[in-house]
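Removed: one protein chain of the complex. Kept in place: all other protein chains.
Chain lettering (A, B, C, D and E) follows the sequence in which the chains are written, and residue indices restart at 1 in each chain.
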Amino acid sequence: MDSGNIAWLLTSASLVLLMTPALALFYGGMSRSKSVLNMMMMSFGAMAVVGVAWIFVGNGISVGESMAGGLFGNPTSDLFLNASWVSGDGEALISTGFGATFAIITVALISGSIADRAKFSAWLVFSFLWAILVYSPVSHWVWGGGILSDAGPIFNEDWFPQDFAGGTVVHINAGVAGLVLALLLGVRKGFGKEPFKPHNLPFVMIGAALLWFGWFGFNAGSAFAADDSAAAAWVNTTAATVAAILGWLLVEKIRDGKATSLGAASGVVAGLVAITPAAVAVDPWGALVIGVLAGVFSSLAVGLKYKFGYDDSLDVVGVHLVSGLWGTVAIGLIGTTTFGAWDGLFLGGGFGGLWAQIVAAGVTIAYSAVATLIIGLAIKHTMGFRVSEEIEVAGIDLAEHGETAYEEAK
Amino acid sequence: MDSGNIAWLLTSASLVLLMTPALALFYGGMSRSKSVLNMMMMSFGAMAVVGVAWIFVGNGISVGESMAGGLFGNPTSDLFLNASWVSGDGEALISTGFGATFAIITVALISGSIADRAKFSAWLVFSFLWAILVYSPVSHWVWGGGILSDAGPIFNEDWFPQDFAGGTVVHINAGVAGLVLALLLGVRKGFGKEPFKPHNLPFVMIGAALLWFGWFGFNAGSAFAADDSAAAAWVNTTAATVAAILGWLLVEKIRDGKATSLGAASGVVAGLVAITPAAVAVDPWGALVIGVLAGVFSSLAVGLKYKFGYDDSLDVVGVHLVSGLWGTVAIGLIGTTTFGAWDGLFLGGGFGGLWAQIVAAGVTIAYSAVATLIIGLAIKHTMGFRVSEEIEVAGIDLAEHGETAYEEAK
Amino acid sequence: MDSGNIAWLLTSASLVLLMTPALALFYGGMSRSKSVLNMMMMSFGAMAVVGVAWIFVGNGISVGESMAGGLFGNPTSDLFLNASWVSGDGEALISTGFGATFAIITVALISGSIADRAKFSAWLVFSFLWAILVYSPVSHWVWGGGILSDAGPIFNEDWFPQDFAGGTVVHINAGVAGLVLALLLGVRKGFGKEPFKPHNLPFVMIGAALLWFGWFGFNAGSAFAADDSAAAAWVNTTAATVAAILGWLLVEKIRDGKATSLGAASGVVAGLVAITPAAVAVDPWGALVIGVLAGVFSSLAVGLKYKFGYDDSLDVVGVHLVSGLWGTVAIGLIGTTTFGAWDGLFLGGGFGGLWAQIVAAGVTIAYSAVATLIIGLAIKHTMGFRVSEEIEVAGIDLAEHGETAYEEAK
Amino acid sequence: MKLVTAIIQPHRVDEVRAAVEAAGVKGVTVSEAAGYGRQKGHTEVYRGAEYTVDLVPKTRLEILVEDADAAVVTEAIVSAAQTGKIGDGKVWTVPVDDVARVRTGEHGADAL
Amino acid sequence: MKLVTAIIQPHRVDEVRAAVEAAGVKGVTVSEAAGYGRQKGHTEVYRGAEYTVDLVPKTRLEILVEDADAAVVTEAIVSAAQTGKIGDGKVWTVPVDDVARVRTGEHGADAL
Partner (left out) sequence: MKLVTAIIQPHRVDEVRAAVEAAGVKGVTVSEAAGYGRQKGHTEVYRGAEYTVDLVPKTRLEILVEDADAAVVTEAIVSAAQTGKIGDGKVWTVPVDDVARVRTGEHGADAL
């Protein structure tokens, strides 16, 4: 037990825990004032039920010894974290906590695609099931020695997917789930006609900033030590993010004539998403490139929903799926071995890495799409997933939570 | 000097310092828009005067060598932190800083019971006196080798109260003081008739989330090292909190038909309060139980003020006193020795621990009640503690601070 | 590589990164609701372009080997952080990241003096140039072995300027630049007649609190280790800040009859600024003195703009220049050698230290004034620095960013 | 028909609503306003400078009534809103040509 | 000239604006209001206690028209704002002595 490593893991886990309320603020600010509470409650609800799900069996499924050929970890290996606790080992214990914060934020991310219209109880059930049936196994595949790791049946020790902090497990996974739910629940009244503008842009900006702050725990904490890799991840995280702000604002300036604050905040998130898998696999120059293009790609992608007619309300697909994919694939192109595992295509490493990245992304997309659809359909046809149009127009906060976000003085 | 431990203590002290402005946001959001500044200023004022009081004599009273048979530490042992400074010892120095942040937040907690109606100058005087005369000695009793420690006259090395991070010293102490002040100042105009609804629920939610974030420093930092105990405290803190959200929302759903955002935020705090004394004394399963019941107990308790007619405006009693008591007593029931000091009743440890916990709680309640009453009465009958009804109705912000919180564009 | 030190540097760099959005909230809350986004975007824009500038050549100019007799570091020594990266050394890498966060916040601070009226594109160009041409060289002078260090031509090993975390490099530097830009852009319509009151004081308070939180990384992180010095800096930072709140509120209470929340928030910042250079150079008693007088001096200084007619909109001069100067000079008076380099005048050290502090401040002021003026004039006469009066009155957010900060429910 | 408009102190709204209901009024439209008259505003402090905020928040009530009820409703409002302090407000009546209920399209007294 | 004032459901504003424009109206003034009548408010929960919020948000439209147009505009509003549910609102007309356009100082029908 190294006290410096534990100190950094304690800090990192705290930082990542903070990301979910930061997301609540980011998403909440983007909502309309009649539905901000419901939006934030989807994050808080995810904290509650995914937290419990993780302590119950999620941690075991994620990091327990592989079963069924690497499809999942042993669910009973750490029931109620009992095994971790009695081990008395600080690094093991805080690692389970760190893992919980990842499961929580991944689920919370999904909620952005179904703003203003999901039943809160249905969301809680979805969160619980998705955390156990989708997040936990996929994290086992990539990080727990499962089917998408070098120990799995697809890859080998030379060529295997690199996902430092969650490009596949977190962002592609959540992005696909968001897309499926947006399709399943359908568009909001007025979609494509009214702009549904953010009701509080300072909230959006501060939410994005707190996400950035927490993301240092997410990325640099994924070194599981206060070491050179952690430092490298910190530097790349910052490099990609500052570049992504520029990329997003540049597109806006050229296309619309104006650089918006919503664009700056969205650029922050796009950059962070894209560098997540690549945090140590590329050098700072590569991080700048990944960042600026993440800003460009995602700023162009958020308009697609109007074209294809899916109401991904707060752009989970445009930001998390698109930049998550970009960052994952980019490693195959410009990965280097200073801290990374293999060289990418442009650095003379050949197609092996690129292939591994694409396969990992593809498997994640396929599984997430199918599993989310099954869970979503089950909920839709039993308890129902969506509130009535009347409630939606009047504001979901009042009907689902009995509250209005703001009160005037009297 | 271990750099990992210092790193964690520096981080923890910073986190706990953040808790007081987080509380300001939590309390401020619950206030009405005409009195939010005064509410927040009570926290900021506490930072200022309790900070100075701690540097002056508070630290000495709390951790100096015991005097008067363990009633308080030597007040002159660390005047203006001079002794700590010249020691040149980083762990000693940052521990005094860590201690300051505890004293500040404990005082700030009290302010929630007297929203909208306390003179700011009276509050500052109260804060200074209460920090020195109540917080500092009580913290000496429990943590400084005083009368409620194993070195004191009441307990022995086998059976003594466990209070890892402040169930008695912080939450019961502040909760009782809040009750006494609420009674002393009396109810607000409209109490029991108007709902006095929160003017900004997103503030309340983000305030609660920042409290949670800071609380990792509070609980895991109370290990005074980046070690196994700290990791254990981190995990239990999260387990209890996620469970408490569920507990609170469940009561609301059953009783009122709707799960509110105010309930989720309050559940966060209730869970954190309850696990504070027990952070390493129970296992994660125990933490879940403590948490869910803290949510249930506190959500039921916040209605008591209407029944008994004390205007504990923002529920200091319902949340801090009730969940603080519950967490303190729960150790006597389900405490375990993996990281804790003795086994609780249900784990075969007998009644010794339960008795110790109840005595510690009882002594704290009695002293806090009497001492707060004396300080409060002295202020009431000299400078006065409460503003006029006219000021209260018009909004205390304008009269006491010459400001209004929000300005429209012009 | 010591994991505890790296843990603390990772944490500190994350904390300082958070300071810039915290500043955005602090400044944004003080703005009017029609220009809050532009105010916040100046901070976010600084993050983007200064981040890139630092990774590009800024880090080299700041910490590369001295050139031109200590005027700047070798700009090509760490292009795109390539040298730091290939070193593979975690402490070197995270130190460059830590440096980036300092450059960003310093530039962002300046924006407070030109609220409501600067073209966003002009601001981005200014930020880029100023970071490279002013911040980077001045930081080299003081911290990189340049002309204001003990290795420089002016000072010697006995007497040289002490600037632990940025009294000269950050606060005096930014304060002077703010003054120059305020003069260059001219006053806003209504200056001196309308009060331009803060549109959201809770934002101001929380912004100040998050600055405080981040400042622990700024000051205690400047020890570049989790050691005794870091702990000392933490304690002094808190001591000065709590005292400065009291100092500011005292002036208000005496002069205006009321202690304001804007005053408390401003006091926080003034105290933090003043203790920044002196964080380990004085003892806690000295920190209290520096803090309380910083509160007094800055609260009196913010009125000067009305007297002299410069529209330093959010008091960059009154707070950062004045308290930065005071803290820098105070070391010459009450510096001690427990953790500091030499004794100040009042502690029997003679005039050597005082002289060094004054020279360092004077050189910084002179260079910052001239260089800022040149950059500012160049921008003014090419792309233009200020928006039209019409845009200013209608609200700069709409014209520059195509957005309004808040939307009502519909 | 008549439209009775009242500008009153915000904290008297509940009392006034009760009074007009007692006088037979079935519906009211409420909005925010601010005003000044004999009552001047209050003083705020900003960065050491005092200045006067002279608009005082008020609440506007609008009530459509039949001609015969205008005087009764006015008196009901006056007595319920009265605190005797400067700034209590004004109540005025204007003639109305026609009223329509949106839901049904009814006109005149039926629409009230 | 006449002033037509309409209190309608906030979510019908766009439809009503389109309808009055179709009826020849060139300008409209809009503001926020709240009201009650036959439509009672909703229930909110706070700390375990239920209570009624009885003011329902509404939007006020004010439209200056020539005498002859008042009835047409009223009908246009009524049919565009109608949902058939309680709370759809009211439209009333008051006589106007004079209108001035600030920009030009014109008076009367020219000022509309």
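We adopt the following convention: contacts are C-beta pairs under 8 Å (C-beta built on N, C-alpha and C of every residue); 3 or more make two chains touch, one makes a residue touch a chain.
Computed from a prediction, not measured in an experiment: that's the story for all the values here.
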Report summary line: Residues on chain E facing the left-out chain by the touch rule are 1, 3, 26-32, 64, 94-103, 105, 111
**Report entry** Absent-chain interface as seen on chain C, which is shown
**Finding:** 393, 398, 402-404
Query raised in the report: For chain D, which residues touch the unseen chain?
Result: 2, 6-8, 31-38, 55, 58, 60, 70-71, 74, 77-79, 81-95
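Here, only the chains that are shown with their structure count from here on.
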Requested in this report: Name whichever of B-D, A-E or B-E reuses the C-D interface, so over half of the contact pairs are the same residue numbers.
Outcome: B-E
Report task. For the pairs A-E and D-E, output the one whose chains share more C-beta pairs in contact. Result -> D-E
Report summary line: So, in whole Å, the Cα centroid of chain D is separated from that of chain E by 18
Query raised in the report: Rounded to the nearest whole Å, what is the centre-to-centre distance of chain B and chain D, using the mean of the C-alpha atoms as each centre?
Result: 46
Query raised in the report: At which residue positions does chain E touch at least two other chains?
Result: 11, 32, 44-46
Report task. Going through chain B residue by residue, note those that touch at least 2 other chains and give them in order. Result -> 2-5, 7-8, 11, 197, 200, 226, 256-258, 260, 262, 402-403
